[in-house]
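The complex appears here without one of its protein chains, the remainder shown in place.
Each chain carries a letter (A and B) given by its place in the written order, and its residues are counted from 1.
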Amino acid sequence: MGYINTIIILGGISVVAALGVAILTGYTGLFTFGHSGFMALGAYMAAFSYMQWHIPFGIALLLGGIFAGACSLIIGYPTFRSNLTGDYFAIATYGFAEAIRLILNNLYGVTGGAYGFTGIPSLTNLPITLVVVAIALFGAHRFVTSQYGKNCVAVSQDAVAAQMMGVNILKTKLISLFISAFYAGVAGALFGFYMAYLSPSMFTLSRSSDLLAAVVFGGMQSLIGPVLAAFILVAVPELLRFFTEWRLIVYGALFVITMIFRPQGLLGYTEMNFAFLRNWYQKLLKKTGPEALAGTPREG
Amino acid sequence: MTLFLQQVVSGISIGAVYSLLAVGYALVYSVYNFTNWAFDAFMVTGAFAGFFAISVFHLPFWAAVAFSIGMTVALSVLIETGAYRPLRMRNAPRLFMMISAMGANIAIINTINLVFGGAFREFPEITAGTFTVGGVSIGKMDLIAGIFSFVVLGLLWFFLQRTKAGLGIRASSLDMVTAGIMGINNNTVAFMIFGITGILSAVSGIFYGVKYAVFPALGVVTTKAMIASIIGGLGSLPGAVVGSLLLGILETLISGYVSSVYRDLFSFTVLIIILLFLPNGLMGARNEEKL
Partner (left out) sequence: MTDPILALKDVTVLFGGVRAVSNVNLSLQKGELIGLIGPNGAGKTTIFNLITGSVRPASGEILYKGGPIAGKSPDRLCHLGISRTFQNIRLFPQMSVFENIALGLHSQPGYSVLEAFVRTPRASRAEKAVKNRVDELLAVVSLQPYIHQRAGNLPYGLQRRLELARAMATSPDLLLLDEPAAGMNEDECAELVEMVNRIHMEMRYSIILIEHHMNVVMELCRNSRIYVLNLGEVLACGLPGEIQNDPRVLAAYLGVRKSRNAVQ
């Protein structure tokens, strides 16, 4: 059914972008409200390079991601240096996303400015989306379980202590930022090639809100949480049309409530592995057997 | 030359409104080391409240301003009590506080959007005409806005520097815990600070609404003010004013001489340059993560 198709594709695109935000906010602890800007950059660069330079589709996607990643470093380097507080980065990304949107709005010519970038072929289909989501998920899991990912978590929990143990805070944050912007860029590119049309109004602050919501509700330091949340947050407004208008009001209120009552979100700190099965098994043994196993085993 | 002066005067008038916002933002940051993302929503609330006071309740202008201030202060204190204080009390990480603040912001703005719609509304004309001095003209309303902004800032300065309550706030901005131990009531300080925030948002919301229009997305200018505050030195109130005026003037000059399209990119570029070379801003406020 075409409608289900749409939901899965749009959901998949949202999942990829949300994975990026999960890496930056959920694992590295950096608040971002500007990933709509990175999606826009990736989308426009991919579409432009495909249409103007005849770059093959797959490469165009990657190019979009890399372009978004490179731009992210322009924000990241000045705001992460000098150990400034996270507010600088947050304000800079917010301002950047708005600036990008306004520039695209006024950049007539090939990209069409406020009228939009038309004529993009609709190349994104279900198989391609699923493949990209699978690769994105696999890559993200690899990253967060790697030494780089662990360093990100350490920086988010206690940057000073991490630095004393030898972690280069600036480098760690920049790597995390680049990857998250790359993911957002690729997602944006997929989006453009799905809608066959791009307009700056597609990349507003409400899109950044959606991404943040996926991570806040899905859970900090988790991939599976934001993945599920991102998908649900796309599917529900599609299926319940009336909810679309209310959704940001509900999200906003839920942000506050979540932070007060359950800041780790629904599936926070839940790694994507089968450790939870092992937990249950061991707890079962503990209840039924004489062994005294210590605590809650969790493997990185 | 006159054109240049004209731009500068125009820029100062814009900068004056920015500075109300920037000071409001810097005040909260200097005491709580926290970015009040809901500031955006407060400004929009102020603008809408003022608009409805005039166009629906037919209040005279200054009564409308007072009404708007009342509404916005109430909202500001409500958000502080409901969304910020619970987290601050348990030393929640910066990230969580930002999420909560942004949540409040999104909820309020979209509520306004839903209830009132996104259409642009125009304030009925308050006062028209321009003053012209030596070839440089300034709209009467701009002049009023500029003067009023400076008056408000002056009153704020007086309050902070010359009253006991203001001393309490300044002490809190240096060290909240010690201030509390010394007998300063942290709750009172919070009420005062968010009350001031409310006043500043309401006034700037109305003036901005008069100058341009009233609509839910009006509040993104607070981002500009945050950037101005960083440029001046985050956490420093004089820095916020300096940064705002500077940004207002530079933006207007760029608009006039180059192109108005890239105005926002320009302020963003100035931000990046300042962060690269003077991360503590023009007035040198220190802002590293506390060890």
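Throughout what follows, a contact is a pair of C-beta atoms (placed from the backbone, for glycine too) under 8 Å apart; a residue touches a chain by one contact, two chains touch by 3 or more.
Computed from a predicted model, the values in this text were never measured in an experiment.
Asker: Which shown chains does the hidden chain touch?
Answerer: So, taking every chain into account, the missing one touches A.
Asker: For the chain that's not shown, point to the residue among A:167, A:196, A:235 or A:257 touching it.
Answerer: A:167
Asker: Just name the one of A:28, A:85 or A:151 that touches the chain not displayed here.
Answerer: Of the candidates A:28, A:85 or A:151, A:151 is in touch with the missing chain.
Asker: Which listed residue, A:50, A:67, A:117 or A:143, touches the chain dropped from view?
Answerer: Touches the omitted chain: A:143.
Asker: Considering the whole complex, not just the chains shown, which residues of subunit A touch the missing one?
Answerer: Contacting residues on subunit A, toward the hidden partner: 139, 142-143, 146-151, 153-154, 157-158, 160-169, 175, 221, 269, 294-300.
Note that only the chains that are shown with their structure count from here on.
Asker: Between subunit A and subunit B, what is the gap in Å from one C-alpha centre to the other?
Answerer: 30
Asker: Taking the complex as given, what residues does subunit B use to touch subunit A?
Answerer: My answer: residues 29, 33-35, 82-83, 86-87, 92-100, 102-108, 110-111, 114, 220, 223-224, 226-227, 230, 234, 261-262, 264-265, 267-268, 271-272, 275-276, 279, 287-289, 291.
Asker: In the complex, go through subunit A and note every residue touching subunit B.
Answerer: Residues 25, 29-31, 33, 74-75, 77-79, 81-88, 90-92, 94-96, 98-99, 102-103, 106, 156, 159-160, 205, 209, 212, 216, 245-246, 248-249, 251-256, 258-260, 263 of subunit A touch subunit B in their complex.
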